[in-house]
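The complex appears here minus one protein chain, its other protein chains still in place.
A, B and C label the chains in the order they appear, each numbered from 1.
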Amino acid sequence: MEITVKTAGESHGKGIIAMAEGFPSGLKFDEDLINEQLFRRQGGYGRGGRMEIESDEVEVLSGFYQGESLGTPIVLRVKNRDWENWEEFMSPEAETSTKREVTLPRPGHADLAGALKHGFRDCRRVLERTSARETAGRVAVGGLSRTLLNQFGVEIASRVTGIGEVSISDDGLEPEKWKDIADKSPVRVTDELDEENLIEEIERAKNDGDSLGGSFEVVASGAPPGLGSYSSPGKKLDARIGAGFMSIPAIKSVEVGLGKGVGSKKGSEVHDEIYHDDETGFYRGSNEAGGIEGGISNGEKIRVTATMKPIPTLGKPLHSVDLTDGEEGKAAKERSDVCAVPAASVVGEAEMANLIAGAFLDKFSGDTVVEVRESFERHLERLEDWYGGD
Amino acid sequence: MEITVKTAGESHGKGIIAMAEGFPSGLKFDEDLINEQLFRRQGGYGRGGRMEIESDEVEVLSGFYQGESLGTPIVLRVKNRDWENWEEFMSPEAETSTKREVTLPRPGHADLAGALKHGFRDCRRVLERTSARETAGRVAVGGLSRTLLNQFGVEIASRVTGIGEVSISDDGLEPEKWKDIADKSPVRVTDELDEENLIEEIERAKNDGDSLGGSFEVVASGAPPGLGSYSSPGKKLDARIGAGFMSIPAIKSVEVGLGKGVGSKKGSEVHDEIYHDDETGFYRGSNEAGGIEGGISNGEKIRVTATMKPIPTLGKPLHSVDLTDGEEGKAAKERSDVCAVPAASVVGEAEMANLIAGAFLDKFSGDTVVEVRESFERHLERLEDWYGGD
Amino acid sequence: MEITVKTAGESHGKGIIAMAEGFPSGLKFDEDLINEQLFRRQGGYGRGGRMEIESDEVEVLSGFYQGESLGTPIVLRVKNRDWENWEEFMSPEAETSTKREVTLPRPGHADLAGALKHGFRDCRRVLERTSARETAGRVAVGGLSRTLLNQFGVEIASRVTGIGEVSISDDGLEPEKWKDIADKSPVRVTDELDEENLIEEIERAKNDGDSLGGSFEVVASGAPPGLGSYSSPGKKLDARIGAGFMSIPAIKSVEVGLGKGVGSKKGSEVHDEIYHDDETGFYRGSNEAGGIEGGISNGEKIRVTATMKPIPTLGKPLHSVDLTDGEEGKAAKERSDVCAVPAASVVGEAEMANLIAGAFLDKFSGDTVVEVRESFERHLERLEDWYGGD
Partner (left out) sequence: MEITVKTAGESHGKGIIAMAEGFPSGLKFDEDLINEQLFRRQGGYGRGGRMEIESDEVEVLSGFYQGESLGTPIVLRVKNRDWENWEEFMSPEAETSTKREVTLPRPGHADLAGALKHGFRDCRRVLERTSARETAGRVAVGGLSRTLLNQFGVEIASRVTGIGEVSISDDGLEPEKWKDIADKSPVRVTDELDEENLIEEIERAKNDGDSLGGSFEVVASGAPPGLGSYSSPGKKLDARIGAGFMSIPAIKSVEVGLGKGVGSKKGSEVHDEIYHDDETGFYRGSNEAGGIEGGISNGEKIRVTATMKPIPTLGKPLHSVDLTDGEEGKAAKERSDVCAVPAASVVGEAEMANLIAGAFLDKFSGDTVVEVRESFERHLERLEDWYGGD
């Protein structure tokens, strides 16, 4: 059974809700792990004021009992800690006397497109849902996915690979080692000099009243071969990665493995030669495919790179038009981050965790964690015994 | 109502089947248009022998009556013209005395990963479905989508932007003009010098017993604002583009608008300023977003770039291991194209057509083309009268 | 766009959550209407103690702003008013020192089947989700569906048609008049003598330490022809009714129109002859089909009858076996209603409302209530002008 993850909730509403279906019964609830992920999502150099309000915390509304999942729909909530300050503008139930209307749509945001879709004059009716705050829900569920995957040896890590015009140097560090280092870096890189350069780049943009995007890579290590399916286009693991990462707000490019780089290389340089030894089983001489061939995992590390556009809200706002009267003006300022790439990389990890967990539970299905484990172990045994067991 | 497109069929089986649900009743069947798309998919410099067998042709198995869709599931078939030569190896019903087993999996193809997933020793059980032949089904349905979209002013075009180490020069030609020029080019470009360079690049790889990938862009012009939805991550138009394009065999990178380029630019350079005049309605000063903001179309051209890896089957095959006995060897040779980027760009058009048609029918829903038209026209009227109609 | 309704939450957990996707923007939030439905669900003669705790109330967690829907996922919550008394036994996050384990599964409940599915020894891990408390979520969303449908002239009503061995007399009362009368009756019937008889039947069962089921009918009036689809089996309106009503806990029979009665009558007696006049348009001489032919609404009243089994928990419990040690014993007593048919009829209304609203929004799709209205009105106009308008 696949997992399905649904989120709901407005940025300045009561909170973000995530509903996850498909997790087996018997999964331990690891509150610290989830809250750590939420905390990581809130960090990063270049964030504006909102992040400082207070740390996000997960609350379980359903699906767990006595610290274990029941196999029923899980609902998690991440409350808006600032709700009391927004309640008077954001009542769900009835009109309020004061509102915080946004009538000058921001280029780069969903404001105008959303208003035109619905005939809205107040972009708040759009931006409250299109805000990246929504990703808190995915990150919370990502914590459940990690809890599951970790016990089967699958680990997810990420780091920032570039911000603005500055790209990181390639230090060849293995993804298993990223976490400890990148989590201590305000720009989530693994090299000190890179860190300095990226921070400077952000500072420059900030001083210019401008904003920056960048790129990050997310890697899943330890995923067994056979996740995903080539039976139908929509079931391919890379198709799901394409959808999942592109659905993260502001992402404009998704690459698997060598990604865009495959276009300029020859087949003999790109394809990962196949080997086998009794110890390792099948393995490859390289991993340019990023662990996915034909839409399914091949046993190598699954590598995804995503590129994020700059924050749409600028200190020096861009040209816009008032939706109520057609007057030209400067776009609204709803919030004031300069760069959110480090945070996006954490969201990318959560997305990866949810996608891999879904594919994992599709391949190693079961009503209970016990059944999943049996199915997983039998698969590994079969692979070990490929050329005959003892 | 969205459209759903399912394909089935093996590469050397009886044919490729496509089932499409969600098209309204009253859609004309345009056989020539569909066959033209199938023909375009088969072309391109660098293809091996199979393409020359005979042109693909669409056959309607259900859903049309008297030249018009009934609003019921449409099934199209593209027969395998070479079936008679494969029948003795590919019987669905029973074992045959002769087979064409493939036991040395090809790096870069699904062969090994698929075999490990299912415990297959014969990669033919994998490669028959993972072959790009499957895309004939999507292209056939793409013809239906185009038939629909064309009558509402939405046009889809593509061109190749690079093969191997050669990228095209930017001639600034509008996508509306690509079709006539690119369709006459064996490498689907719009500039003669580019064409020469790309062909040379392919020839070089061929002589080396190697293969090449490359990139192409697909553009949908005329899509109204408001297609797609930001209500849930999976409903975003760019998320669907991410899935749809990544599901095309061999695609490793999908970019919307400026794509990967957004990462190194500033917000003030990337975001498309908003304007309005009575003639045009809302419009933008640029289109770096590629026509999608917040997961929905904003009225500008929808631009997608995809990058394809080189063909996995090489003249000088790579290292592999025999799945039956563990012997090391050279990977199998199943077919012999050197480069399939021009064909992939046509598949990309079909994928775009199906995605946009789906989003279009979601926004302008109706049981019949008449109802879809009414809904579409009312939307345009509302946009025209945004600041008050006459 | 169809609506999808998901529920989550355990019976004695923090509350029941409902997530609804697909409602257009611009739907008014009618809190009183929803709370009235929740209140109706809690009523009925024969309920045990829990219903008296306190009235259920809806809380909006997302999807509404300033009293109007945003077109984003709506999350409603119905809190467990008794949570403080259960918190010590029902912690989601961690094991508690005291628990209320249920190890003797109740015949007629999911207890045993659920335990065998998951390997649970404590049936509480099953019964918390299989409890009919879950339906509070559907009833809450049903309130949204009614708010939508009411403005298009679609009304939903129900009444109980039998409890135990007592069936109601057929008073021929039109469904439009049921509500006012049945809502005042503790057994939700429209005839005083029937009411007396049914109450007596319940009293008898109660005195015997036994429980009762019964049947109810739900009618949707005012639905236009053309809802649902015959294009695929799963899209038929009656197929959805079959699923929706059968998914209400304890329902074992679902009938449309004359239902089971169609089996013993002749075609000439069953099929509803077709007429037309300029005033009414097309109409029928009878409505044995219950408003649905070929899986779509035909413009007549949509009539569904469902039959509910008796409450599984008996005052004099049935034979069971302890799941922990195999000891024979009497089944657990988790709660003590004698009959829940009146409440089930209210749940049936909600289910009908959600199903019809979904089919309505599929046929008359739109991002906004304004667009839905336009689409609806154009359909009616076309039907009016069938034989030529003015």
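By our rule, contacts are C-beta pairs under 8 Å (C-beta built on N, C-alpha and C of every residue); 3 or more make two chains touch, one makes a residue touch a chain.
These numbers come from a predicted model, not from an experiment.
Per the touch definition above, the residue from C:Gly44, C:Gly63 or C:Gly162 contacting the chain not shown is C:Gly162.
Seen across the whole complex, the unshown chain contacts chain B at 6-10, 13-15, 17, 19, 21, 25-26, 29, 31, 60-67, 70-75, 77, 90-96, 99, 117-120, 124-125, 128-129, 367-368, 370.
Contact between chain C and the unshown chain involves residues 6-7, 105-114, 116-119, 126, 129-130, 134, 138, 162-165, 205, 208, 210-215, 225-226, 230-234, 236, 238-249, 251-260, 262-268, 270-276, 282, 284-285, 289-290, 292-299, 307-312, 314, 316, 318-321, 323, 325-326, 328, 331, 363, 382-383, 386-387. The set of chain A residues touching the chain not shown comprises 1, 21, 71-73, 226, 229-232, 362-363, 365-367, 371, 374-375, 378-379.
Basically, only the chains that are shown with their structure count from here on.
Superposition angle, chain B onto chain C, using Cα atoms only: 180 degrees, a multiple of 5 between 0 and 180.
Legend note: the chain whose CA centroid lies nearest the centroid of all displayed protein CA atoms is A.
Chain C has its Cα centroid 44 Å from the Cα centroid of chain B. The centroid of the Cα atoms in chain A and the matching centroid in chain C are 38 Å apart.
Residue positions 6-7, 117-119, 129 of chain A are each in touch with at least two other chains.
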